[in-house]
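Complex shown without one protein chain; remaining protein chains in place.
All chains are identified by letter, namely A and B, in their written order; residue positions are counted from 1 within each chain.
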Amino acid sequence: MRQQDPPPAGTGHAPVRRPSQATDVPHGGDLIGALVSVTIDDHTVKVPVGTTILDAARRVGVHIPTLCHHDDLCVAGVCRVCVVEVEGQRTLQASCAYPITQPTTVRTHTRQVRQARRHIIDLLLSEHAGECTTCFRNGNCELQALAKEYGVDSFRFGRPDRPRHKVDRSSHAVVRDMNKCVLCRRCVRTCIDLQEVGVLEAVGRGEATTIATYLDKPLAEMICINCGQCINRCPTGALRANDPTDEVWAAIDDPTKHVVIQTAPSPRAGIGEEFGLEPGTPMTWEMNTALRRCGFDKVFDTNFTADLTIIEEGTELVLRLHKNLVQGDSSLPLPQFTSCSPGWIKYVEHFYPQYLPHVSTCKSPQQMFGALIKTWYAQLHGIDPAGIVSVALMPCSAKKFECNRPEMCDSGYKDVDYGLTTRELAQMIREAGIHLTEMPRSDFDDPFGTASGSGVIFGATGGVMEAALRSVIEFVTGKKVEDFYAHADIVPVRGFEGCRHAEVQIPKEVGPVPGLIRHLVPDWNWLKGATLKVGVVHGTANARKVMEDIKAGGPFSQCHFIEFMACPGGCLGGGGQPIPTGPAIRAARARAIYAEDAAYGEAGKARKSHDNPAVLRLYQEFLTDGPCGHKSHHLLHTHYTPRGKYIG
Amino acid sequence: MTICNDMTLAAIEPDAGLAAALKLDRAGVIGEIRRSGMKGRGGAGFPTGVKWNLAAAAQGDRKFIVCNADEGEPGTFKDRVILTEWPGRVFEGMTIAGYAVGATEGILYLRGEYAYLRHGLEQCLAKRREEHLLGNDICGKTGFGFDVRIHMGAGAYVCGEETALIESLEGRRGEARNRPPFPVNTGLGGMPTIVNNVETFAWATAILARGADWFKAIGTEQSTGPKMLSVSGDVERPGVYEFPLGTPIREVLRAAGGEDAKAVVVGGASGQCVPANRFARTVSYEDVATGGAVIVFGPGRNMLDVAENFLEFFVDESCGQCTPCRIGNVKLLEGVRRLKRGECSTQQLRELRALGETMRVASKCGLGQSSPNAFLSIIEHFRREIPSRVPVTVEA
Partner (left out) sequence: MLSTQQEQRVAEIDAIIERHGRSRSALIPILQDVQRRHDAIGDFAMQAIADRLGIHPVEVYGVVTFYAFLNEDCRGRFVIRLCRTISCDLAGRDAVANQLRNDLGIEFGGTTADGRFTLEWANCIGMCDQGPALLVNDQVFTHVTPEKVHDILSACTRAFGLHGAQEVQVR
């Protein structure tokens, strides 16, 4: 076997997969921060030492095609689509993996490069079993786009005559069709490195290499948390969500059914991307109209139950704090963990089952809504709950699993019948011939109406915490949040840092306990001058870090309340959101979400969950024994299953 | 028993090399290796002295000396003979390397297929420890400690590629890493690591024992020193032969009794095919480079069968990471089978050659880059055998 060219002196380091290999600082610290000149085709630019050729090329506007590269993931350098000529190198170099450490001259589209890329695309197509016309990624497939870019007009190296793999449809959330897999390993890097869940890995060797689960078992038997991040990063149609649109259409077409849909905040911020809009273009009100035109009888705002979650979960927190700090009872331990993210829930159930008592017993907003639709709403409108089909539009694939949990039937029926992703709804809208962007704007339906700005920001990492703090601060101090944080923007919990900490100082003067929870806590004196410590975590790799920190008694174990979201960026980066994803796209969606929250304020609408009039009405008319009361416990709270990580 | 000709290593006085090295300072040892002009004996031919120098200059809390005994190249078995006959010279060379670059840990990565050698090697190591040739204060040199452990491979040819080998040592799938960074800077556990072939370490011992000038006097200007060749196939006396680099292929065939050969493949499955009319070509880095395999094919052999056998090998032994190697080898194999059946159009043959060229330049590691070599050179040199099988018509 021949090895590659000799190592030049003072070699730099590409960011590569293994911690051992890579992220470390280059030896010879004098290079850090230094600039080096690189000439790419006709452009010369100075870049920091260690910049990859791909990044440098992007900087000067030179397009290099990629496939296995993903901005969220560590470098693989396996597909070889991005190869370029580097002067002085015998072989072509993968531009995504080649760090520039000395003056370098690169040519990106020589005859040899073009031929190599074309060969690689042809080779990938020779193993890719699937017709574009019958694929959900038709028009949004990176392999298809490459084939177009390189003018592929025939299957030069043949194509599979029959599928080699069985499609795994066992999971409620993720469908795996390995016949379409191009072995770019983005899903592996997502599952093992980005999320640290570890369901998918490359197995076998050589020609027999595939991406597989442990012992090739069905996904449903795995420790998969259904986060769907692998779907968002798959370049082809090999991974997709389990799509219930046929059932939803059937329900809409059935005149005996009353079909309602609740819509979460993140799909609105993302769905525009499916229709060619820039990421971060909110479509809330247009989407409401589109949903009605699709045939949904009612369109509800999940933010209503997001607000409700804040009241329930906030009350639970107050009770836990009181128990632990005043009564010395640690049966419901601190810190309290949020429970809105079903991916996170399954993650704890598998990897940290001993910590389930820390998880708030509150159902997620989706499931709270489901329980209320088939009870309160049915009662109010005199509709037989058996005839209600409750659909949830979510940015999430794990919500599909969640609504199928056996315990989620507290209304006496399946609380939520179908979980629909943003992508699937976009498909329904297209199928109905509706031009989303041209829709007139319309509001949500009563009795849940429009929620508060706090409900909206649930979509972004830190949003639940910010919403909770807005209410807690006002409850405890009796003053406006705005007195403490300008515009009620609790900036310390915002941002995209993986694990973050914030502290809220409770003033020496506290207010009276609000009527809603006065029967639960007599006064706030025990909180006077206290420091409320909170944490915000997104992505399960970060969750693991925090859980290990808590195990070790580190700073996060001192927190009172921690928000966990399974997906990077929170729900706006969920596994049901439009493809592609990336840091810039998620940031744009976050801007849309925070803008909507701010707009609520400007329009004089409620920005705090406890100001949501519909929530208050719910407690007056239906959940009359108040937050965390008996009825609320029955409908809005749940329990968890310690699953462990043993794969049976 | 493996047949051998006269072997220089047999005549090297045990531990003379180590003793000589310890009389020099680190730079002196590296200087001697550099001056010898020795290039790596594993096949890639990177100058050993330069590699050691880079590792010596690299910063790291720990450094590693890894001996690549994953001798998996088809047709290669000289490392097995070295490890059986003169394991001491190999460990001695590793110790010298450890001294030269400031490493205290050595690892011999022994291929799983050679598990039966392990016992003897462990005995050799134990004896060297007893004799203070390994351990602390080696040969009484205060402060110089070095030891070697054996790590068993588990049956993967690609682990002969140095970064795949390191991945394997780290308990992972043997998948080659992106280079740069190179192991001399960022190797095992992110630490500077030298990976050299068994034979390279043995010759390093010899160079220190006899001097760089002795080594340099053998071979050619660009290919210094002697080289052990594994000769197999259609010869009367298959075995391990030592020749100065620069020796014509014909001479190797004469020694092993294979003058009537129609072709040899030098360098194993990843090497190149040399037809009889080119037997004047020499075994050397500047001409026909090799890690040591010389596979000889007699007059009756069908070279397409040979290409098929090699490609079957690569289809199985590719790590499966990168596209050109994983799928490219499958397509070349399908192509060879079509050629054998007489079903390959001229256009398709042209495509296959172009694909081979792409695999050479676009694969991630040396395995993929060299996997089409035998196919391409067989097609090139035995065209006359092949066109008779190719229908003239071009498929639509």
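What we mean here is this: a contact is a pair of C-beta atoms (placed from the backbone, for glycine too) under 8 Å apart; a residue touches a chain by one contact, two chains touch by 3 or more.
In this text the structure is predicted, and so the values were computed from the model without any measurement.
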Exercise. Among B:T95, B:S232 or B:T282, single out the residue that touches the unshown chain.
Key: B:S232
Quiz item: Which of these, B:R128, B:R173 or B:K331, touches the one chain of the complex that we don't see?
Solution: B:R173
Quiz prompt | Among B:A10, B:A126 or B:A154, the residue in touch with the chain that has been omitted | solution = B:A154
Quiz item: At which residues does subunit B meet the chain that is not included here?
Solution: 2-3, 71-77, 79-80, 111-116, 151-157, 168-174, 189, 230-234, 238-240, 265, 268-269, 293, 295, 297, 301, 306, 309-310, 312-313, 316-317, 319
Quiz item: Please identify, in ascending order, the residues of subunit A that touch the omitted chain?
Solution: 192, 197-205, 212-215, 645-647
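Methods note: only the chains that are shown with their structure count from here on.
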Quiz item: With chain centres defined as C-alpha means, what is the inter-centre distance between subunit A and subunit B in Å?
Solution: 48
Quiz item: Considering the complex alone, what residue numbers of subunit B touch subunit A?
Solution: 40, 42-44, 46-47, 50-51, 54, 57-60, 73, 156-157, 160-162, 170, 172-173, 177-182, 184-186, 189-190, 270, 289, 291, 314-324, 326-331, 334, 351, 354-355, 357-358, 360-367, 369-370
Practice problem: Under the touch definition given earlier, write down the residues of subunit A that touch subunit B in their complex. | Solution: 1-4, 6-9, 11-14, 16, 18, 20-22, 24, 27-28, 75-81, 83, 90-92, 94, 97-99, 101, 112, 115-116, 119-120, 123-124, 126-127, 156-158, 182-183, 202, 204-209
